[in-house]
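Working notes, beginning with the structure itself.
Only one protein chain is missing from this complex, and each of the others stays in its spot.
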Amino acid sequence: MNRDREGAATARSNQQPMPPSQLSPDLRLRLYRLQTELREAEQRAYDLFLQNLVKGTSHLSLGQEAVAAGFAAAMEPGDLTFCTYRGHAHTLARGVPMDKVLGELMGRDNGLLRGKGGSMHLTSVEHGHMGSYAIVGAHIPIACGAAWRAQYKGEKDITVCFFGDGTTNIGAFHEGLNFAVIWKLPVVFVCENNLYMEYTPIGEVTAVKDPAAGRASAYGLEPIIIDGQDADIVYTTAKAAYDKARSGGGPTLIECLTYRYSGHSRADPAKYRPAGELDHWKGQRDPVRIYRERLLAAGVSESTLAAIDAEVMRRVDEATAICKAAPPPPAEILTTDVYADGGWAWRN
Amino acid sequence: MNRDREGAATARSNQQPMPPSQLSPDLRLRLYRLQTELREAEQRAYDLFLQNLVKGTSHLSLGQEAVAAGFAAAMEPGDLTFCTYRGHAHTLARGVPMDKVLGELMGRDNGLLRGKGGSMHLTSVEHGHMGSYAIVGAHIPIACGAAWRAQYKGEKDITVCFFGDGTTNIGAFHEGLNFAVIWKLPVVFVCENNLYMEYTPIGEVTAVKDPAAGRASAYGLEPIIIDGQDADIVYTTAKAAYDKARSGGGPTLIECLTYRYSGHSRADPAKYRPAGELDHWKGQRDPVRIYRERLLAAGVSESTLAAIDAEVMRRVDEATAICKAAPPPPAEILTTDVYADGGWAWRN
Amino acid sequence: MAELTYREAVARGIAQEMQRDPDVVFLGEDIAKAGGVFKATVGLLEQFGPLRVRDTPISEQAILGAAMGAAMTGLKPIAEIMFSDFIAVCFDYLANQYSKGRYMTNGQVKCPLVVRTANGGGARFGAQHSQSVENWCMMIPGLKVVAPSTPADVIGLFAASVRDPDPVIFLEHKSLYPVKGEVPDGEIVDELGVAKIVRPGSDATILALALMVPRAIAAAEKLKAGHGIDCEVVDVRSLVPLDTQTMLASVARTHRVFTVEENPRLCGWGAELVSIIADEAFYDLDGPPVRITTPHIPLPSSEVLEDLAMPSVDRIAETVRRSLGS
Partner (left out) sequence: MAELTYREAVARGIAQEMQRDPDVVFLGEDIAKAGGVFKATVGLLEQFGPLRVRDTPISEQAILGAAMGAAMTGLKPIAEIMFSDFIAVCFDYLANQYSKGRYMTNGQVKCPLVVRTANGGGARFGAQHSQSVENWCMMIPGLKVVAPSTPADVIGLFAASVRDPDPVIFLEHKSLYPVKGEVPDGEIVDELGVAKIVRPGSDATILALALMVPRAIAAAEKLKAGHGIDCEVVDVRSLVPLDTQTMLASVARTHRVFTVEENPRLCGWGAELVSIIADEAFYDLDGPPVRITTPHIPLPSSEVLEDLAMPSVDRIAETVRRSLGS
């Protein structure tokens, strides 16, 4: 089992890494900075739980940074993101300020949603981040609708919808994929296959080996599996899918092989993982380390990267300080924004 | 479109007709009698609408008799049937008396459900007919549960679940198929592809050409498409799938290419069908005629078949007379059988 | 003025709004080429074309989900769910998505859309195609819920629903489709949250919705003629927003209240209205508030049984009479 999973990521991916030449140095530094930022922000979120400053639940993307960074970096301003409760990284990757994200996790008034949504519902329409959805699969048809609007209005933005391996077994996935294909919508479906649902390995409850790619043909789509720990591959795969969608070529379904370092949520110690699995992924397949080494090998100086690391840490600390100083939300907002008039009046 | 559809039935089927030798003369006479009975009973149901003796809606299987007859004839007593609102034929095929079926369509007290369910919910547990379901797709997971019970208790019955082409695009289909495969359940899924949903051709809203077979690989299943107008092929395909299920081989998904002669329901004049399509199917692909000619060619005498035809008509007329004489259901049953105690008391 | 059926009013109402606003789009099963299984959307495909009027697969979650995504990003979708019973297969969008997006995002996400659906009994369709699901919608904070009883209201309330910035569940009664009514010419735009006194009276207030409105009126006439009991009949029209003022004012005049609901008894809209009145108008009441409902059972198919199950003119009149003690 462990072996198999371990072997999986590279063996099963059917896309080739890009020759470094293809991606500009600036872009690659951007991908490094982004992954580092997602890593450190999530790490900080984790530390804040331990200090009991984050209430409720929270789902980290530690280990999955290359997917979020690669897909986001390939987006144009105005492109739309739909993701799940495991959405901190996808939210930050669209440029949402770190203090707003951490503030929301902490239920503070400075939070992105002023504490009304919480960690599972991070949304920033101004950044094209159309929401984090906590009902598995529900956002897949919703993302189709956003893409339909672009198609109908002749607008050039594309919609990217992220979900996990376990999501491929729920009805909304099936309905959404079929719908997107028959209407040829400009939407890109990204399955982050991190090998587990909450606690159960995806392989134990799925009729095919590849939960997303193994379903592609059911929608007339090409099966695409990539190494989700390699930001270059993620970026180039994303770019190609976006170009196709933007030019009227319809949807793409991409399965990214990745891994989450922490448990499903704060409640989960992740005891169910075979011995050595976590070490293997952290040791051999860590996206940040892989990318850092690749840049050094490509001639980027250690000092350049160290400067980025330091800059990121500074911003994480700043954000943390802002959140710790922020008050809880005021009572008045309890009943605001139920309806478009700003209030909650259901009667006269 | 028309050409394409017309060509479809035989061209696309990937199973071969059985050499007559393989099926016993008795069985073939049984298949003929059954198809004739389904044909005449449905024809009568139709006549009864015209006399306004059937209220509400009703969905006929005229043209689809070979599927119902072939799958039912291959079942053992104790095997279970789950079907849709288009269920008159599947109900009769399990041996449910014709007067009970027609009586239910007419909302009479002699009806199978005493008028409480109506044409869309024909059920006869004593015949292994576990129900007709009117929410598209809902019965697919339910059928899985019946098969799970057999597997769990080590009982040898198998479950057969019938649904239409349009049903393959709803979430419950996806969830049910995946579930049946991972638990290796003794269930056989039968998609009656009659080319249309209610009024919309299936091809216009489906991402793959074959709505069921095109999805088989998404569940690790073999794609099977058969000519649903040929009762011999249907029977032998059914038998093979049942044997596999009974021996622990797990589920099979079978797409039957067929056609409904009447509209979707009594309300539908079926104007949307391309010119010539209906004539083609009635003229070239009528299951009853095909089978009758095959038996004659195989040496069965015209008089033998004529005797069967006459016998069937006699039974249809008898059943009709019984129903016309039957009273409406009594008021007392309005509130019976909501709960297992026989009543409807939700309070003390 | 023209006489239209409720069914024709649906198509005219949709056309009026699609004409007005190019961002209004319409999707659902068999709504375009076939003109709807109830023939309530005939001609719209021809008038507005295949990009604005689209047939879908049998994928209710995709239909409602896509409508939301489109609404969030700038369109004003109209989604049809063929029978309101099928809301059960896509209920997540009503219960967890449409209704919560704006609140959870502190006002960022908008959801201006209308879900049209054929609701109610009387067609002998049986328990899975005949339900009255007003309360499935009313109980969810963030939704608006409308149910017209006349062709004119179909057009006016539908226009108000499409123009409303919030998600509106628009419940058309399938047994009213063939019913005719006078409809003014030209654009008709009504207002959500305004109940209508359709028959003034002084002895008791009868609150009714959709198909139950004509029955309540008929019962009121019967009570007047037969027993001199003069009932005020209020067409609730909109459950959310709810015009409690009109209802409370009526009860303050009549001192008795009856609700006539088609849904099964428990937790229906009648229970909500009775509770509001019992709390806020307790001292106005001269006797118990009474709910007249379908019993708490699934609906049977056979016509004799279905007719027994749903509140009838006679049952309404008899209940009011007995309870007023005349």
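We just call them A, B and C in the order they show up, numbering each chain from 1.
Just so we're on the same page, a contact is a pair of C-beta atoms (placed from the backbone, for glycine too) under 8 Å apart; a residue touches a chain by one contact, two chains touch by 3 or more.
Source: prediction; values computed, not measured.
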Query raised in the report: What are the shown chains in contact with the chain that isn't displayed?
Result: A, B, C
Query raised in the report: In the complete complex, which positions of chain A touch the hidden chain?
Result: 55-57, 107-108, 111, 113-121, 133-138, 166-167, 169-172, 197-200, 204-206, 267-268, 272, 328-329, 331, 333-335, 338, 344, 346
Report task. May I ask you to list the residues on chain C that touch the chain which is not drawn? Result -> 85, 88-89, 91-92, 94-96, 99-100, 103-104, 126-128, 131, 135-136, 138-142, 240, 263-264, 266-272, 274-275, 278-280, 282, 285, 287-291, 296-298, 300-301
Query raised in the report: Contacts of chain B with the missing chain: which residues?
Result: 80, 82, 112-114, 116-118, 121, 123-125, 130-131, 133, 135, 138-150, 152-153, 159, 171-172, 175-176, 178-179, 182-183, 333, 336-342, 344-348
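Going forward, only the chains that are shown with their structure count from here on.
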Report task. Name the chain whose C-alpha centroid is farthest from the C-alpha centroid of chain B. Result -> A
Report task. Can you check how far apart chain B and chain C are, centre to centre, with Cα atoms defining each centre and the answer in Å? Result -> 36
Report task. Starting from the mean Cα coordinates of chain A and chain B, work out the distance between those two points in Å. Result -> 45
Query raised in the report: What is the distance, in whole Å, between the centres of chain A and chain C, each centre taken as the mean of its C-alpha atoms?
Result: 41
Report summary line: In chain B, the residues touching two or more other chains are 169-172, 204-206
Report summary line: Residues of chain C that touch two or more other chains sit at 56-57, 59-61
